[in-house]
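The complex appears here minus one protein chain, its other protein chains still in place.
By letter and in written order, the chains are A and B; residue numbering begins at 1 in each of them.
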Amino acid sequence: MTSAGNLVRKPMDLDQAGVAEGRVHVINERCKECSYCIVYCPAEVLVYSEEINSKGYHYPIVAEGKESACVLCKFCDLICPEFAIYTTDAGGEGEET
Amino acid sequence: MASEVAKRISAPAAAARVLTGSHFMLGDHACAEGAMAAGLSFFAGYPITPSTEVAEHLASRLPAVGGRFVQMEDELASIAAIIGASAAGARSFTATSGPGFSLMMENIGLAAMMELPVVIVNVQRASPSTGLPTMVGQSDILQARWGSHGDYGIIAYCPASPQECFELTIAAFNAADQYRVPAFILMDEVVGHMAERVVIPEASKIPHVPRKGPRTAPGAGRFLPYAPDADLVPPIAHAGDGYKVHMTGLTHDERGYPLQTAEAHDGLVNRLVDKVRLNAADIVDFEEHLVDDADTIVVAYGCTSRSARSAVDQARAEGLRVGMLRPKTIWPFPEERVRRILGIGKVKRFIVPEINLGQLRREIERLTQLPTLGLNHAGGAMLKPAAILEKIKS
Partner (left out) sequence: MSTTQEQAAAIIHPFDHLMRADRLPHIMCAGCGIGTVIHGYARAISESGIDPDKHVCVSGIGCSGRAAGYVNVDSYHTTHGRALPFALGIAVHNPELTVTVISGDGDLVAIGGNHFIHAARRNANLNVICINNFNYGMTGGQVGPTTPVGAIGTTAPQGAIEQPFNLPHLAKAAGASFVARWTILHVRQFMDAVLRSMQKNGFCFTEVLSPCPTSFGRRNKLGEGLDEVELYRQRCRIENGAENLEELGIDIVDHEQTITLGNFVDIERPSFLS
């Protein structure tokens, strides 16, 4: 996983291109702690919560300092077997699909 | 080219759904025509003697009126396909005999549990196992009632002539739709393979009882696919109608969602049985011949009833007070009729000739608690009038 600083060749319009920013929403009660979202997030946004839900699972929470790190790749949303996590555009417009 | 063949086959030939008129027709074909007249739109089956003629007849008749005919890879697929088609709104139908009937049993239970109407024809042959494939039997009577695991209600008809094959097939479709149950036509090989006069009326005279549909539009409140009406039958919504139904073979609640408790199970299964049991008076169909003053009553069905009728008339001619009860619905069995006859107080014994080793006899014994003689043959030959007469006189 590379960040913009490690690019070997920089696109000429890099300063005009933006990186999407997402906001993560977790439905704590649905989580079963499978860990897919935490492990596969490309920006390492998520960590296990200290608290547990009513079934005893540690659901994902946004790690400290990572509140703006989500790049809206939606992988957590797509892979979650429990429909327990989704992302919205941080611009506040929400998901289209 | 396969696609050209396919086009040729699917091009509809001019054909009427209802062949109004007088015909000389095979029982199997009359059954197929009954299905056509009842509005059959989907047939899935597998060839098996002596029912194959039903499928072969429908292979050209059904597509010609825009219906779908599929020969499936086995009977398990056939019954599954007709239940699926029923879920999508079709009047659907299959035809088989003993070995195929056995294969269908699991999914008959599914149809009962999902309350999806289907009609199944069993042209009975000498059983068990492969038996005598081309020869008559009547030994699947109890299997039709109890064949799948568990308790559930079904309706079964026993035609005794090609004319009745036509009429009772229509009745079976109506009963299946009205009560949301599997309905059976238990023909026997003699009736299936005999040809006789069949009179088919005008299309407008064919009785038609459609399924009860939802009383609210899709999206207007939550539709409960298994909330019964006063007749114990829930209205049905079909796939694609917009009600987003869920149906499962698991024990379920009124939403159709699995509900795995003993209480839910007892409630549901009792209703599946009661649907038929408590509505039996409207379902049963039978013929009584000289029963009111009889001291001996012969109970016979299917081809055996033809011999029995002959024997009973001969016995009467000889001065014996004999009568005959011929159930056209074998399930539910016309118990109330038997009780009425018992109530007259004259009958002393029953005789049940059948081409099996005593399947209906057990029901009569149980119901009447009177001496019940069987006249039995395991299969392969009709019971002759002379043999029945001899039993009457014994």
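We take it that a residue touches a chain if its C-beta (ideal position, glycine included) is under 8 Å from a C-beta of that chain, and two chains touch if they have at least 3 such contacts.
The structure displayed is predicted, hence computed values, not measured ones.
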Sole contact to the chain not displayed, among B:51, B:107, B:122 or B:161: B:107
Residue of A:47, A:63 or A:79 touching the missing chain in the full complex: A:79
Option touching the unshown chain, where A:34, A:47 or A:90 are the choices: A:34
Positions on chain B contacted by the hidden chain, ascending: 2-3, 6, 10, 41-42, 44, 68, 70, 72-74, 76-78, 80-90, 92, 106-107, 110, 114, 218, 238-250, 257-258
Hidden partner interface residues of chain A, rising order: 25, 27-30, 32-36, 39-40, 51, 53-55, 57, 75, 78-84, 86, 94-95, 97
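The rule we apply is simple: only the chains that are shown with their structure count from here on.
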Averaged-CA centre spacing for the pair chain B and chain A, given as whole angstrom: 60
